[in-house]
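A short write-up of the structure that comes next.
The complex is shown incomplete by one protein chain, all other protein chains being positioned as in the whole.
Going in written order, the chains are labelled A, B and C, and every chain counts its residues from 1.
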Amino acid sequence: MNDHTKQDATRRLASAAGHIRGIERMVADDAYCIDVIKQIQAVQAALNKVSTMLLDNHLRTCVTTAIQGDDAEEREKMLQEITSVFAVTGKK
Amino acid sequence: MNDHTKQDATRRLASAAGHIRGIERMVADDAYCIDVIKQIQAVQAALNKVSTMLLDNHLRTCVTTAIQGDDAEEREKMLQEITSVFAVTGKK
Amino acid sequence: MNDHTKQDATRRLASAAGHIRGIERMVADDAYCIDVIKQIQAVQAALNKVSTMLLDNHLRTCVTTAIQGDDAEEREKMLQEITSVFAVTGKK
Partner (left out) sequence: MNDHTKQDATRRLASAAGHIRGIERMVADDAYCIDVIKQIQAVQAALNKVSTMLLDNHLRTCVTTAIQGDDAEEREKMLQEITSVFAVTGKK
């Protein structure tokens, strides 16, 4: 992972964790359920951003190296992994 | 929100926040990007459970009260809110 | 289902089916994969609209009737069904 991605992902993950702590307080304070659900949806969207950023970084580093390299098995593993996280994202 | 839902949601949110802190450490330790993405997807699935649980509780309390009550405007607001969180979930 | 929802849903479903037929032709004509995927995503978004519209109608008719009625079992079934389609949508 390059440094910029690492810092950006870390910052966004810390923010998501903080957001969830805030949602816990909303629940403790008997906030309106729909407002809580909306905040949960906002965290999920923020996490999608992190995944997308990490995938972008992964494609530019490991996947590019594997595709340019000679190890067919490694290349195959890389491609299957991308397809697999794409499939799960479509289900989430 | 009834007490059982409140406790269960709080416990699951605390666990999701802890999970995200763990993902931050994975990023700090240069974990493999695809593994990080899979953990993020696991948190998102866990958050979906919380939303579903809160919606269930909401339907049994506020929505039921509104539909059985006489305030047409309140009822309308409730129904639109449910449709709206459903639409967003379909987009996330 | 009220008449307006029925007509609107039918029109949107026919349009989605036509859209998919168009995507079949794109595949036959060797269109660029990413363009095909984007069209598939557009159909999925259009289908989400139909689901949301049907849910809205369902809440205003069957669910309202059940919640105002005396059949506790029927009411319970209705609420569980809504939670269940919400949970699946979050996974898709």
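Rule of thumb we're sticking to: contacts are C-beta pairs under 8 Å (C-beta built on N, C-alpha and C of every residue); 3 or more make two chains touch, one makes a residue touch a chain.
Note that this is a predicted model, so its numbers are computed, not measured.
In the full complex, chain A touches the hidden chain at residues 45, 48, 51-52, 55-56, 59-60, 63-64, 67-68, 75, 79-80, 82-83, 85-87, 89-92. Across the interface with the omitted chain, chain C contributes residues 1, 6, 9-10, 13-14, 16-17, 20-21, 23-24, 27-28, 30, 32-34, 36-38, 40-41, 43-45, 47-48, 50-51, 54-55, 57-58, 61-62, 81-82, 85, 88-89, 92.
Going forward, only the chains that are shown with their structure count from here on.
Inter-chain centre distance (chain B to chain C, centres taken as mean C-alpha positions): 21 Å. Contacts with at least two other chains are made by residues 90-92 of chain C.
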